[in-house]
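Just one protein chain is left out here, and the rest sit where they should.
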Amino acid sequence: MREIIGIILIGIGVAFDVFGCIGLIRLPDVYNRLQAATKGVTVGTWGILIGVCVLVGFNSLGVKALLAVILIFFTSATASHALARGAHKSGTKLWKRSVCDRYEEDRKNAKIKN
Amino acid sequence: MSVLIIILLGLCFLCLLRVALGPTLADRMVAIDIMGILVVGVCTLLAVKLEREFLIDISLAWVFLSFIGTIALAKYLEGKKFDE
């Protein structure tokens, strides 16, 4: 029973990974790619790690997998945040059919520095 | 289990494809960042499949290394010094 639940969680995680990577290939500009890829791959890896924890039980390996979940929550989202900010500051344009860009306006109006 | 590991390695190749195609520098960095997280999943699954426990230590360390590398690349992209 426990094996079945673990394998199902791992399978769901790999499926989310696949969607995230398809998004990385298909979507049109940096920010959309970052969005789809970060969400898909982060939650996919959480699925794999929690599935491994359920599969092997509460021993050394399972506890380390749970610790990796917490670390990924802080590192992955922060890294995507830094990449988006760096891309915007280095002058990467949004997709041509984008609706609005408040950040660009505020930086032009010198409401925020640099 | 082996099938899942092979699928994940195939996804790593998709990321490398984006590195090769990517029109701007930022695209390539995004792909490298995503590949870092995928490798964590691969290492964890290998740890269960091969029953070698040290592989999960490698995945824990890989989380941090990938994070630090991405932050350094993002700072470089921003054109700033590293001491802020």
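All chains are identified by letter, namely A and B, in their written order; residue positions are counted from 1 within each chain.
Throughout what follows, a contact is a pair of C-beta atoms (placed from the backbone, for glycine too) under 8 Å apart; a residue touches a chain by one contact, two chains touch by 3 or more.
Heads up, the rule we're going with is that contacts and distances are computed from a predicted model.
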Worksheet entry | Identity of the absent chain, which is to be given by its UniProt protein name, from "Hemerythrin-like domain-containing protein", "Phosphate transport system permease protein PstA", "Peptidoglycan glycosyltransferase MrdB" or "Na+/H+ antiporter subunit E" | "Na+/H+ antiporter subunit E"
Fill in: Contacts of the hidden chain among displayed chains
A
Worksheet item: What is the set of chain A residues that contact the non-displayed chain in the whole complex?
Response: 16, 19-20, 22-23, 26-29, 31-32, 34-36, 38-40, 42-44, 46, 59-60, 63-64, 67, 73-74, 77-78, 80-81, 84-85, 88, 94-95, 97-104, 106, 112
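Convention: only the chains that are shown with their structure count from here on.
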Worksheet item: Whole-Å distance, chain A centre to chain B centre, using C-alpha means?
Response: 11
Worksheet item: Which of the residues in chain B end up touching chain A in this complex?
Response: 1, 4, 7-8, 11, 14-15, 17-18, 24-27, 29-31, 33-34, 37-38, 40-41, 44-45, 47-48, 53, 56-57, 59-60, 63-64, 66-67, 70-71, 73-79
Worksheet entry | Touch list for chain A against partner chain B, complex | 7, 10-11, 13-14, 17-18, 20-22, 24-25, 30, 33-34, 37-38, 41-42, 44-45, 48-49, 52, 55-56, 60-61, 64-65, 67-68, 71-72, 75-76, 78-80, 82-83, 85-87, 89-90, 92
